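First the structure, then my questions, so here it is.
Excluded from the complex is one protein chain; the other protein chains are retained at their positions.
Order of writing sets the labels: A, B and C. Residues in every chain begin at 1.
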Amino acid sequence: MAAERGLSSRICEGDCAVLKRGDVFKAVPVLRQRKIVFEKQGFYLDNAIGHVYGTTFEVTSDGNLQPKRQVEETTTETKEAGTDNRNIVDDGKSQKLTHDDIKALKDKGIKGQEIVQQLIENSTTFRDKTEFAQDKYIKKKKKKYEAVITIVKPSTRILSTMYYAREPGKIIHLRYDTLAQMLTLGNVRAGNKMIVMETCAGLVLGAVMERMGGYGSIIQMYPGGGPIRAATSCFGFPKAFFNNLHEFPLSKVDSLLCGTLSMETLPSEPEDTALTEEETNGLVDEKQTSVQGTEEESSAETAMEINQTEEQETMDINAEDAEFKENKERENKENVREKQRKQWERMKKLTEAAALLREKNADGLLVASKFHPTPLLLSLLEFVAPSRPFVVYCQYKEPLLECYTKLRERGGVVNLKLSETWLRSYQVLPDRSHPKLTMSGGGGYLLSGITVVLDKGKSDSSNLEALKMEEPSSKRCKVQDLCC
Amino acid sequence: MAAERGLSSRICEGDCAVLKRGDVFKAVPVLRQRKIVFEKQGFYLDNAIGHVYGTTFEVTSDGNLQPKRQVEETTTETKEAGTDNRNIVDDGKSQKLTHDDIKALKDKGIKGQEIVQQLIENSTTFRDKTEFAQDKYIKKKKKKYEAVITIVKPSTRILSTMYYAREPGKIIHLRYDTLAQMLTLGNVRAGNKMIVMETCAGLVLGAVMERMGGYGSIIQMYPGGGPIRAATSCFGFPKAFFNNLHEFPLSKVDSLLCGTLSMETLPSEPEDTALTEEETNGLVDEKQTSVQGTEEESSAETAMEINQTEEQETMDINAEDAEFKENKERENKENVREKQRKQWERMKKLTEAAALLREKNADGLLVASKFHPTPLLLSLLEFVAPSRPFVVYCQYKEPLLECYTKLRERGGVVNLKLSETWLRSYQVLPDRSHPKLTMSGGGGYLLSGITVVLDKGKSDSSNLEALKMEEPSSKRCKVQDLCC
Amino acid sequence: MDDRCVTMGLGKTGTGSGSLSHALIRTVAPTGHLYTVEFHQQRAEKAKEEFREHGVEHLVTVTNQDVCKNGFGVSDIADAVFLDIPSPWEAIGHAKSALKAEGGRICSFSPCIEQVQRTCLAMEEYGFTEINTLEILLRVYNVRTISLQIPDLGKAAEDNSSAGFDSSNPSNQGSPGTNLQQGTVQFKSGVPLREMVGHTGYLTFATKSLF
Partner (left out) sequence: MDDRCVTMGLGKTGTGSGSLSHALIRTVAPTGHLYTVEFHQQRAEKAKEEFREHGVEHLVTVTNQDVCKNGFGVSDIADAVFLDIPSPWEAIGHAKSALKAEGGRICSFSPCIEQVQRTCLAMEEYGFTEINTLEILLRVYNVRTISLQIPDLGKAAEDNSSAGFDSSNPSNQGSPGTNLQQGTVQFKSGVPLREMVGHTGYLTFATKSLF
């Protein structure tokens, strides 16, 4: 397994790989004879198969990938920088190469790097520009004419960066540093029993699974028909990682808590199953419950390349089906039995998840959803053992203020902390170091805390007292720190 | 006037001066034979009188100030730094000088700088410390044993820094950079007619007065009995600056707006004045209306040295009064006339302020108060001309969210912007540059905007539309930028 | 953050786009004056033209020269000097002579930390005190009405007593939200922009002392 997760395993057909160009990432399925479009360039991944992850390729003029041994930096020796730009007069005529010249170079098969060099040599103002301006110029041109792509193995770091940059809405704007904070504050580690409730396309789930490395168990709470795991499937986890991944519908949480969930009695055999109306109600169709199925379902949720694969696979299966038209009758019978078996499996899984929750001894709870956090917290904390961490992410601060207040009223939690992280990226270059000129305005907010034994017999007045105590909260937090 | 406001005018008896030691400021009155306690040191300012502002003094052992020509830096040549601290074992015995030794040095009249040097020479671990640790050590010791004080002339920069550090509650935590933003966003400049509503001890008023340099007019809106100007008086503005400073009670704003304020008819002579019940009601007693008087009143609001002066002055006056006991009768008569005259003046000032407001042509509005900003804004904006800026400070974000919404509903404003500034201080030292290790958590929030002609006949539906338009506000803001 | 109330002169280098110059003119008017030095001839001309157009030419003197080599063209006149040039450390000496003999303040704006480091060294060398480097970032919020869904936890009708979110109580004390329609909570939020200006530059302030 270690080898499988190492940085340098080989790129295989069917993998989910991440393309990288500069700071831009894109997750794609590795398939033969499928054209990929990335950063306005179309190419085939065929030649990449068999190479190790981390390899950098150049796109050839016929749209194939060719490994590039060394990423040469544009030689800084050619630079002869002016000290300032007082002599530069912008007349729009500084570049002697015309568009046609450049096109001709490209058609001749001249590589991007050489084109950039030619552009520099033909710029009348380049030498007069300051070093700073020269670098800007080179970068801009490099980006335009050089087509260098690195294929990397997906990981939490890469996928969370990619989602935040490309599709922040899919992960409710959960920034990567905030996700890292969640994993730390939530004490996520191998062997834990974690409850995860997220609507981040499965990214948080994936991060938790990666951190746990296949040890321990995870119960994913999901709204609606089934869990969304589009991002989870991008990680390319080994099958074994899914053995201890369970899911439980949010819509059954209250009945589970009240003891009215009536599925404890699992039918012994699939064929005997006669599901009561109550039990089937609200259950989703098969596509959405098994792990395999949810990956298909969830892929529809993402705009990434990956979903095209799945569609194709589905089509292939349909084609096969067509060949067996004549066996329809027999098949139907089998289909019914198959359906029953799957239903039974689904029931079994649901029962297992319910049993895990019912133990009320989870080691942690992570929430990162589009829903109002308060009702989620108030219910899901019931399943967490005392003295365990919980972390709630919300894109907005206001709901967490309310959640904070409700949790104080409820009791059973200490060390409540509402926080936000500021992320600054730096340019570090000789004589030109400074924070980057744009930064992310917000990475969302976290409310974290630690569970303690909730005295159910606690009087309302003591809860009120806890509420009152809230005010000098800086002082109180210190006391709580001592308590736990 | 230029000379009077220059950096180098002489320290005069009766001035309000600011003491500076390192980053610590304290405003004090310059008086002879009055002991000042600053940073745990007691001394007299007598010797400072006549020196120019900006002079640095050393405190002598008898508590007098002695001008110090050059602030020598502890010579860096003596430093012989270790590269790391691996060899340092903390046994609490690294300093060979005992407390008694140090006391003996002090008693001998040895200056602080020399004591620090002796401490360094007698530290067994100093040479092994890293340069970083050495600097820390020197700074700590310098602060303890060297007593160097600079006397500076008050200014917005110095007073806002001082208040934020010493008494942030008095200025509702308005940080100096936020104040600077207010002056800029409010387009405060000479010749303007500004409305200022603040509960920042008069600091915002002072900043506005400084920026306007005596040109233009200011109407200060005040809650309660009278305007608080403790901080304003610390600036030491020339008397002329107060000629165009007006004040108007908040409690009369609504009646002024409704036209029910009945003081337009100013009595022609003080003696004739027979104030109606309605007019005197809510007016404050004389101590609180004249500029002189408010300085006395407001000084009670501040914990700074300055109030002690005023008290003393008051006592002296009382003592004088006692001498004239026998003339009581005649005095009483005069007192009555004096009172009438003052009342008349007060009425005159109030009438003037009301007239200025009634013109509804103020060039800007600054609000920085402990009150909910919404009702203030909705009323005070009535007095501002179209196409003028307004800025509201609030320590909390939430009331400004509401204020934003109400202003949108009201209409008549564009370019609404809710903002906050982050302030980072840097340590810039050879090989040891980094942001300072502590920073201010928050400087408060600003809501700013620009007034436009408010169409009073505007239908509710168009207001509603404005409200709906709010949502894609980033886009709309751009449109507004073009409008104004 | 400037000590001047009425300034007799204020030196500025790097006239640039002119927006800062206008802000400074506005601040020193009507009795002060701004001296600004711009080494780029085209820009110096354009600035002069703009000042004329805006009717503030009597408040400002534009000089076209290299401040690092030739200084400000004035001495012992300024209450404050503002530098916005690539190598401010080369102009610190000139700035010192432009400032009044009795003292004044200097502020230098630089995007890179290395410029700040050299500038601080130069300031120290020329005897400036209270050298202080700051960075100020403006964070703007959009005010939005946000709707958050209440999750369906399958609460049974008879089960209202269980610990949970009492969504049917609109006047919920302390709750920032209001239930507009069943199943959602609405509230106002100040939402940071997705991208903000992360850095413009460092501001280094210092005092020219009396002695």
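The rule is short, and it goes like this: a contact is a pair of C-beta atoms (placed from the backbone, for glycine too) under 8 Å apart; a residue touches a chain by one contact, two chains touch by 3 or more.
Only a predicted model underlies this, so the values are computations on that prediction, with no experimental measurement involved.
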Omitted-chain contact residue, chosen from A:54, A:168 or A:225: A:54
Which residue of A:12, A:37, A:190 or A:355 touches the chain not shown here: A:190
Given B:24, B:52, B:148 or B:257, the one touching the chain that is not displayed: B:257
Missing-partner contacts on chain B, residue numbers: 83-86, 89, 130, 168, 173, 223, 249-255, 257-258, 260, 282, 369-372, 374-376, 378-379, 396-399, 401-402, 405-406, 410, 424-425, 430-442
Chain A residues touching the omitted chain (full complex): 1-2, 5-8, 52, 54-56, 69-71, 153, 155-158, 176-177, 180-181, 184, 187, 189-191, 210-211, 213, 215, 397-398, 400-402, 404-405, 416-426, 428, 430, 433, 435, 470-471, 473-474
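Criterion: only the chains that are shown with their structure count from here on.
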Central chain of the complex, centres being mean CA coordinates: C
Farthest chain (mean CA position) relative to chain A: B
Cα-centroid distance, chain A relative to chain C, in whole angstrom: 37
Whole-Å gap separating chain A and chain B, where each centre is the average of the chain's CA atoms: 49
Whole-Å gap between the CA centroids of chain B and chain C: 20
Touching two or more other chains - residue numbers and ranges from chain A: none
Sequence positions of chain C contacting 2 or more other chains: 113, 139, 176, 188-189, 193, 202
